[in-house]
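To start, I am sharing the structure in question, which I have written as structure tokens.
Shown here: the complex without one of its protein chains, the others still in place.
Order of writing sets the labels: A and B. Residues in every chain begin at 1.
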Amino acid sequence: MEITIGAVVKGGSSLLYKTGSWRDERPVLDMENCKACGQCESVCPDSAVHVVEKAYIIDYDYCKGCGLCAFECPVDAITMIREVK
Amino acid sequence: MSAVKVLEGSEAVALAVKACRPHVISAYPISPQTHIVEGIARFVADGDLDAEYVRVDSEFSAASVISGASAAGSRAYTASSSQGLLLMSEVLYASCGMRLPFVITGVNRTVSAPISIQVDHQDSMSLRDCGMIQLFVESSQEAYDTHIAAFKIAEDPKIILPVMVCMDGWVLTHSYERVTLSDQEEVDRFLPPFRPVDFLDVKNPKTWGSIGEEDMVMELRYSVQQAMQYAKGRITEIFGEWAEITGRDYGGLIESYKTQDAEVIFVAMGSMAGTFKDAVDDLRAEGEKVGLVKIRSFRPFPYEEIWQAVKGARMLAVVDSNLSLGSEGAIGMDLKAKLYGAPGAPQVVDVIAGLGGRDVNESRIREIVNRVKQVQEAGYFLREPYWSGLNQTIVP
Partner (left out) sequence: MTAKESAQREDLFVSGHRACHGCGMAISVRHILKATGENVIVVTPTGCLETFTSPYGYSPWRVPWIHHLFENGPSIATGVAAALRAQKRDDTRVVGIGGDGSTFDIGFGALSGMLERGDDVLYICVDNGAYMNTGGQRSGATPLYAASSTQPAGKESVGKVEMKKNIPMIVAAHGIPYVATASVAYLKDLQKKVKRAMEFRGPRYIQVDTPCPSVWGFPSDHTLEVGRLGVQSGLIPLFEMEEGEITHVRKIKKKVPVVDYLRIQKRFRHLLDGVETEKEIAQIQALADANIEKLGLLGSLKETDSDS
């Protein structure tokens, strides 16, 4: 591990830590019913939902499985299922 | 062209700070430093100093404002004393750990309780351990020159630590002395603008103040210790550079005064060093082989230099205008620790003197010499400090 003078850290370095291992449940997105409203991307505390050219991608490297995306989805296009480890 | 003026010590400091072109100054009043920040306020009010002058809500904020300013890449300054310095201690520990350089004037004043505005070094001692460099001065002239050097020391890329310039309250801040002021051009040549390697910058976003786990705290502390070690040599160099420009040479980390063949050497800091020099002259004239080591840099502690100066002596009278209650004076403890095991080291007698403004005058200095000689003749180690000038009859 490299320690800098005064322990100053480069911004954005938290991407090195994959919080996906925290999950007990994972969100599964049904793209058929998705209305592309953006709510899931908006409410995710972990910035784990990305909009890539109108497609919604869940980043399972970081998703903690909190369920907010599923709860807030206005058309119930996201379901939480038990995580298989 | 330099100018010679008769100035109040506080004014000399204000002029030194002005010459160093700080970006940000924070100010909170406490006797006896207030004249310094008031002097600087007048410069700002008249447009003679282009700086952001922040009138804060407490000394905690005063130290915090200059820490934030330093992190954002600005040269910063504040002054305090006594209770104010104590209130800053948490902030200074953090800023030392985060390597945020700035300069503070520590106008020495004793610490409550009892509340007193008189001088001693107890307030400096409360900040002894945090990693801040502490330089002590004997005169207003030395205060002026040391402040200018302090910015260069603090901002040195291999030091990057806060520096406190300690000067005795009232004795130096409120008395008038002849001070030679340097030309702005000289100061600018000596002290370039602050250019930190890392600072808060939207073009290069970084994070300050992270949590350090047990796999890194020791290493971070060690790195500050290394910076302090490096600072020993660099402080001497920087004062040397200033001496080249101004002709005013203070030695380096210490000043040795007539220590060559001395049998009894005083070790002292601050304005009392001046009184000791006079006493040494008088005693020498009477045939006493005495001398003085004046400590200029208290942190880092210059034990190698002190050793070279004192190794021929039989007895050292270390005069502490401070006390670690339950043990003894801070300089005494440091020196005894560092001289322990050195072959032929003199005995160190710790002398507690000058607490709460009690005068350290020549008659008391003579008493110290007598006590030290008594101990020497009796041939024992004096482990408890000798309290100079204590009035035993009124101790509650």
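We take it that contacts are C-beta pairs under 8 Å (C-beta built on N, C-alpha and C of every residue); 3 or more make two chains touch, one makes a residue touch a chain.
Predicted model, so just to flag it, every value in this text is computed and none were measured.
One of B:S26, B:T236 or B:N322 touches the chain omitted from the figure, and that residue is B:S26.
Note on the undisplayed chain: of the listed residues B:S31, B:S116 or B:S210, the one touching it is B:S210. Counting over the whole complex, chain A has residues 1, 3, 7, 9-19, 22, 39, 42-48, 50-53, 57, 59, 61-62, 64-68, 70-72, 80 touching the chain that is not drawn. Considering the complete assembly, chain B touches the hidden chain via residues 23-24, 26, 51-52, 54-58, 60-61, 64-74, 76, 90-91, 94-95, 98, 200-202, 204-213, 216.
Following the convention adopted for this analysis, only the chains that are shown with their structure count from here on.
Centre to centre, using the average C-alpha position, chain A and chain B are separated by 54 Å. If you check the complex, the residues on chain A that touch chain B are 1, 3, 5-13. Chain B contributes residues 97-100, 160, 198, 205-210, 212, 215-216, 219-220, 223 to its touches with chain A in the complex.
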